[in-house]
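Comments concern the structure below.
With one protein chain withheld, the remaining protein chains of the complex are depicted in position.
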Amino acid sequence: MASSSIHQDINVAQIAADIVCEFLEVAFHQILYIRQVYPPGIFQRRKKYNIPVQMSCHPDVNQYLQDTLQTIRPLVEKGEVEKVVLNVTNCQARPLERFVFEVTPPVQPSVNDDSYLLRLEQALRAFVLKINVCDSMLDTLPQDVTFSIHVYTQDSAAASLEQQQLVQNFPWVEADSDSLRMPNARIIPLKTMTSNVIKMQLYVEEGDKTGR
Amino acid sequence: VTPVAPVPDPAPEVAVNTCDRPVQVQQVHLCGRVELPEVKELLKEWTHTCPVPEEEDVDQFIQYLHQLILDRNLETVDLLIKYIRRLCKELDTSTWGGAVEDIISSVQRVMEQLYGGRLKVM
Partner (left out) sequence: GKTYPSPVEPDGTNTVVIGKDGKVWTPALKPPAVKEVVESAKNHGLGESSYQ
């Protein structure tokens, strides 16, 4: 029946959005810990996807990440997000490293297979484990770094974003081109995953870390 | 049993994704091999049985890597480049060295065009 298949499609989109945003939260915390953006003392060991992960206990950091993801979530559900990027920058907002999460809705979304959640968990676990070891593939960062988050969307997402901003009181702006530029970037792939629910790729773009 | 060089297959169709209609997505494969261990096995067989790589075979491997890049699967591209580089180091012949260089530069060209950056092959 047409109506039940539409219902199922909406369900898959909601499930996918929940899974992606939960994963992004874990991944963001893990990156901030591994790349030492914040001191290790504010992090605490927790368990996610059946492995230990580090998550911040600092309310301001957590609130910022939660607010960010709360805006992104409805956009992911509508398939309007192309990628989410966590930039590690110097204090002048020059990007040094970029953790790029490419998100694609699957070609034929379905949740028919009961084992999909388990397999998804395994896949997401592999992503986190790759983040854990990525510092062996990356050059050292300078002492004082901070971070920013960029969301790449289709043009149609502007309306969804405006609506979400009104709900949340967490305003967004278009990223300026300087913050996007990272000349001579080298790409380090971390992980790719394809499932019935979501297709995701994570890689790091590494820029020139010497100089100002 | 004498090992045989891989027989070239016709290149897979490029899957064009539009938002409007669902399309049959053909999995990216190298001579029918999809899973990484099988592809690696094929590469090992290839490098060990052909002292001079056939241009056709190199071309086919390159096309396969291009498809992986288009499929947003850089992880596999990265792993396979490192693997074939390692295999060829063990062989230590100039013909294979040249082929690997051609493979890597072709991959990097597509990377620059699509991702705006080259793979950091360590």
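Chains here go by letter, A and B, matching the order in which they are written, and residues are numbered from 1 within each.
Rule of thumb we're sticking to: a residue touches a chain if its C-beta (ideal position, glycine included) is under 8 Å from a C-beta of that chain, and two chains touch if they have at least 3 such contacts.
Note that the structure is predicted; figures quoted are calculated from it, not measured.
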Q: Just list which of the chains on display the missing one touches.
A: A, B
Q) Footprint of the hidden chain on chain A, which residues? A) 37-42, 57-61, 64, 67-68, 71, 82, 144, 146-155, 157-158, 161, 170-175, 179-180
**Q.** Residues of chain B in contact with the chain not shown
**A.** 14-18, 55, 58-59, 62-63, 66-67, 70, 98-99, 101-102, 105-106, 109-110, 113-114
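Following the convention adopted for this analysis, only the chains that are shown with their structure count from here on.
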Q: Quick one: report the Å distance separating chain A from chain B, using the average Cα coordinate of each chain.
A: 29
Q) Which positions of chain B touch chain A when the two form their complex? A) 17, 22-23, 25, 72-78, 111, 115-120, 122
Q) Within the complex, which stretch of chain A touches chain B? A) 102, 104, 107-108, 137, 184-192, 199, 201, 203, 205-206
